[in-house]
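Take this structure, written in structure tokens, and hold onto it; I'll ask about it next.
The chains shown are only part of the set, and none of them has been moved.
Letters are used for the chains, namely A and B, taken in the order the chains are written, and counting of residues starts over at 1 for each.
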């Protein structure tokens, strides 16, 4: 991991200040994000930063204050909002296709756990993995939850437990409207990248199913088989990555403002931190937003 | 609601003692179950009783003590264990098709809420509706949970809230193995009876999907439509009712003993009562079985 502060004062600093550069895409290691955001913001550049802003809330607040002060657009890469499946669910829900939302079920499972070395610097399952689902819950429901409960296990890989993290988690969120959500995460599916959600409303349910590798089926005496879900995020969210970048280009062209901003990054982290507190205490954690 | 004590001493009492009768099927109102079970047990008859034994745990314990003493077979009608889909999932899980279970997701939604008059005598969502899912979780996972957390809302129908009940609930269970389960209930789906579950293991997932009304699809410019899930329990669980009765006949022929006994009825009620406690306190409730 290079020293971004030193390096930032050097070549990156020069590059960022170039008049030939309109925007900065930050896709480096998590612990460099906040520094680089501040650097780019002070240089007056538009910023596209992969989630999360930082793993520490105090540092996030500092960083976002700099962005506010410099008045540069900051887009946080919660790519799943740009997945054609999930964004269609959100659009149809808003259009009233199933009435007011009442229950949301998010299932999000990786094909296989990462190495424990990654787990140790990841910030833990809630901040590294479920943070996407916390953002998705806010995106779909259109309101901020008022409480969170979390339960977790290290049942997939005991080494993950020894590293003081969990690999399997169930979370329950409550919203001001009385609606609720559950999120189910696992570091291992065994069959590819499992990314589904269903939102139930007054008149029915909208579901986004997995994208499978192909449409070929084989029926024999052994049963009927079809292809598995796409292997992992690069395959599953290819269209989402393209769409979020297209959105950022629109931001650069001043056609729009960032649809996912620093505050969204901060609130997803707040949910993750609160989930961790719930996991430790066995109690619902009340959530407040009054600042 | 008739007085079973009085009536039991009269005609029902006579009938139950008839030598021409081998077994008693109890499908009357919930508050008559325990009395009738005791009556039949004392008459030495085999008993098939619809769930629950009783809504009050003390009364359940008394009643099961009588059954124990009289040494009659008692089958509790948790019909869903006999659904060909769910029982196949359990059988394949036990056979090792996906390895050891890690996560269970149960989705159980009624087509539309019952009248509030029914809600008031039902014992509430956990004891009336989710009790089936608590039993299913024990059946699938093959172990008793060590904790339960419950969250609920009356978002479907405000009158249900005024009757001091909920119509939507999310529950999280933890098992001794570290496995977890979530149960999602709603009194209203809007599209029929939604009865699904998926159990994730080391090597993959086993899913039981809804049974739809028919296999006809219509593809037009407006989209591709298929039929809805079967309307309600009479349609969805017709095969399950037949299969559980066939099992009871095997019990009568002394080929087997009841696969779902009074203790299963009692433990499902224990989970329901504990969920209610969690709902009220916002905390996980630890579960103990050492008696």
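Note that a residue touches a chain if its C-beta (ideal position, glycine included) is under 8 Å from a C-beta of that chain, and two chains touch if they have at least 3 such contacts.
Remember, it's a predicted structure, so these values are computed and weren't measured experimentally.
Asks: Quick one: 2 copies here, how many in the whole complex?
Replies: Full complex, one repeated sequence, 4 copies overall.
Simple rule for what comes next: only the chains that are shown with their structure count from here on.
Asks: Suppose each chain is reduced to the average of its Cα coordinates; what separation in Å results between chain A and chain B?
Replies: Computed value for the inter-centroid distance: 37 Å.
Asks: For the complex, give me every residue of chain B touching chain A.
Replies: The contact residues of chain B facing chain A are 98, 102-103, 105, 107, 109, 147, 149, 151-156, 168, 170, 172, 174, 177-182, 184, 186, 188-191, 194, 200-205, 282-284.
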